[in-house]
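The complex appears here without one of its protein chains, the remainder shown in place.
Order as written gives the chain letters A, B and C; numbering starts at 1 within each chain.
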Amino acid sequence: MTVSPDAWQRRVEWPLAVAALVFLAAYSWLVLDPGLPTTVRRTLVLLDYATWALFAIDYAMRVLLAGGGLRGRLSYLRHHLLDLLIVLLPVLRPLRLLRLIALLRFIDRRASKSLQGRVAVYVALSTVLVLYAGALAELAAERGAPGANIETFGTSLWWAVTTITTVGYGDVYPVTTEGRWVAAALMVAGVALLGVVTASLASWFVARVRRDEPPAEPTVHPEVIALRAEVRELTAELRVHRAGREPPGS
Amino acid sequence: MTVSPDAWQRRVEWPLAVAALVFLAAYSWLVLDPGLPTTVRRTLVLLDYATWALFAIDYAMRVLLAGGGLRGRLSYLRHHLLDLLIVLLPVLRPLRLLRLIALLRFIDRRASKSLQGRVAVYVALSTVLVLYAGALAELAAERGAPGANIETFGTSLWWAVTTITTVGYGDVYPVTTEGRWVAAALMVAGVALLGVVTASLASWFVARVRRDEPPAEPTVHPEVIALRAEVRELTAELRVHRAGREPPGS
Amino acid sequence: MTVSPDAWQRRVEWPLAVAALVFLAAYSWLVLDPGLPTTVRRTLVLLDYATWALFAIDYAMRVLLAGGGLRGRLSYLRHHLLDLLIVLLPVLRPLRLLRLIALLRFIDRRASKSLQGRVAVYVALSTVLVLYAGALAELAAERGAPGANIETFGTSLWWAVTTITTVGYGDVYPVTTEGRWVAAALMVAGVALLGVVTASLASWFVARVRRDEPPAEPTVHPEVIALRAEVRELTAELRVHRAGREPPGS
Partner (left out) sequence: MTVSPDAWQRRVEWPLAVAALVFLAAYSWLVLDPGLPTTVRRTLVLLDYATWALFAIDYAMRVLLAGGGLRGRLSYLRHHLLDLLIVLLPVLRPLRLLRLIALLRFIDRRASKSLQGRVAVYVALSTVLVLYAGALAELAAERGAPGANIETFGTSLWWAVTTITTVGYGDVYPVTTEGRWVAAALMVAGVALLGVVTASLASWFVARVRRDEPPAEPTVHPEVIALRAEVRELTAELRVHRAGREPPGS
């Protein structure tokens, strides 16, 4: 009994979204409460690895189900590089958060139907998620570093907001290499956010302006006009024909 | 004598806009003049509560008029969450300023007809209102806080301008939690502002480019061409027919 | 011999552009060389007033030529508020630079034909002009103020670039009220710049995408198909008719 990769993906959508949430909770607790007892800390780290394992299994299954032999599988790998990164890169700590993409995909599929409505919901939710995850990762990277000025979650969140909106006051900023990578990711997210908001508004405006335009006149094709003249001529011909055939007093 | 929620809303548009203005004046005075005598201060706070009461009554009336039983009313609540927030959240001080949305709606209905003209007027007026209200709320939040650098209305307005345009020099910036929430709101307004300005310009450009394009050729449908050939054939047929029937010298 | 306001405007385009250039040169010299001898300084200030007088005369002439009695003139005033501001507000020092709009208009009329080409030339030239004029005005406002950090033209230009692109490092920033107004104007120019660049690119992309789309199929209208069937039927009818009339061996 074989399943297509798409059918598999539909089936595991729920479990993966739950796994991403569990991971987010565990990661949040780990970062936000540095004074955790060792047992709790170990359990949370275990949960982290467990969700990672789920994502790795999911990816392996999809590659197996892709079919088409080695070649088909390599092609599948090539077209799903982001998923491969999510699985391969948990070693680089902040990249673990890429697992949250499973959540974003989950939201995307369940969002409302109209394009602009979907974009609005998606942008709002993913911005909140990116801000929260980015602030977490930044705090984890910066806290305790020499010269660091992001030492609490509140400050980290404030920094994340000033970064994603590209305001960048510079009252607080990352000083570690890891923290700067997280910052770069947030900046890219900010550029994308600005782009999506603007593009969505622009498409709405363009559609509005087009709707307000007078509709194009139905064009009378000269071919049709010529045709009508010919039919009229034909009718006249036929009347003459009939008049000639009929006896005057019939 | 029942009224529809829409008819009600048209009727109370004026009073609510006036109430929002009164509230803005009272709030401005309260914030800008910290050395007010207690009686004046109390009167202004009373005015604040009075305008809040007007908005609460308006919302309650609209829910009542919505009809459709409990279900219809809950649906109305769900579709007018922003108005609900305006009524429920005056406790969080800066959110009182959401009452000014009544002013923005008032402007929106009375703006000029063309889409781009409307957007220009609306963007200009709402940016000024957001800047003024944001600077007020920021000053109220920051003044007197330890380490604060926004201590006068002039500085607060300057900060608001650098924030909404996403420039963010960082010469002054909020340090309190409340002030940072106000800042986040201004940043979101800034992203929206950039988006609306760009989108409005883009729709204008797109319309201009389309107008300059050569209009699509009226397409001659092959069906019409075939039809014309058939009619011509028919006419020829009829002429042959008539020539055969008529006596040579008629 | 009366002239329409438009004909007048075409005629004075050249002199006003030259006047704006003269003013820019005089203003630049005044600001950039604070150690000018008094006589030179007085001459430059005179030039400043002389160009202002030219703009005032031009505006007065246009109002006079507008016709339509007092009412027509007031309507003209209302539709050319920006020009009125240029004339009325030279008292507020940096607003004198609004006279440079005459230069921008001059460029606008002489730019290339295609919309995107025109926008590119116009954006580039007006950005350079705004940067130069903004840096001058900022330097004039800030130099010598207590706590100021913009003291040379180079720094002022650097500040103007960081401001108009909304980067805003905050290594230098205005501290005087006048300087902050100039900064706000540059920020607004920056938002407009971003908007125009993006909108122009977007219209180009939209046009490209539309050009690449397969053209809409010429729609066969069912009405035309029915018509063809009827004509075919008619032809058949006529053939039957003719066959019946003709003698078998003719």
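Just so we're on the same page, a residue touches a chain if its C-beta (ideal position, glycine included) is under 8 Å from a C-beta of that chain, and two chains touch if they have at least 3 such contacts.
Computed from a predicted model, the values in this text were never measured in an experiment.
Touch, as defined at the top, links the missing chain to these shown chains in the whole complex: A, B, C.
When the whole complex is considered, the residue among C:Leu65, C:Val161 or C:Val175 that touches the unshown chain is C:Val161. Set against the missing chain, the residues C:Arg11, C:Arg42, C:His79 or C:Arg208 yield one that touches it, C:Arg208. For chain C, the list of residues touching the undisplayed chain reads 154, 158, 161-162, 165-171, 193-194, 197-202, 204-206, 208-210, 212-213, 219-221, 223-224, 226-227, 230-231, 233-234, 237-238, 240-241, 244-245. Residue-level contact of chain A with the missing chain is found at 115-116, 119, 163, 166-170, 173, 177, 180, 183-184, 187-188, 190-192, 194-196, 198-200, 202-204, 206-207, 218, 220-221, 224-225, 227-228, 231-232, 234-235, 238-239, 241-242, 245-246, 250.
Interface residues of chain B facing the missing partner chain: 166-170, 198-199, 202, 206.
Basically, only the chains that are shown with their structure count from here on.
In terms of which chains touch, the assembly is arranged so that all chains touch all other chains. In this structure chain A contacts its sequence twin chain B using mostly different residue numbers, the overlap staying below half. The distance from the centre of chain A to the centre of chain B, each centre being the mean of the chain's C-alpha atoms, comes to 26 Å. Residues of chain C in contact with at least two other chains: 166, 168-170, 198-199, 202, 206.
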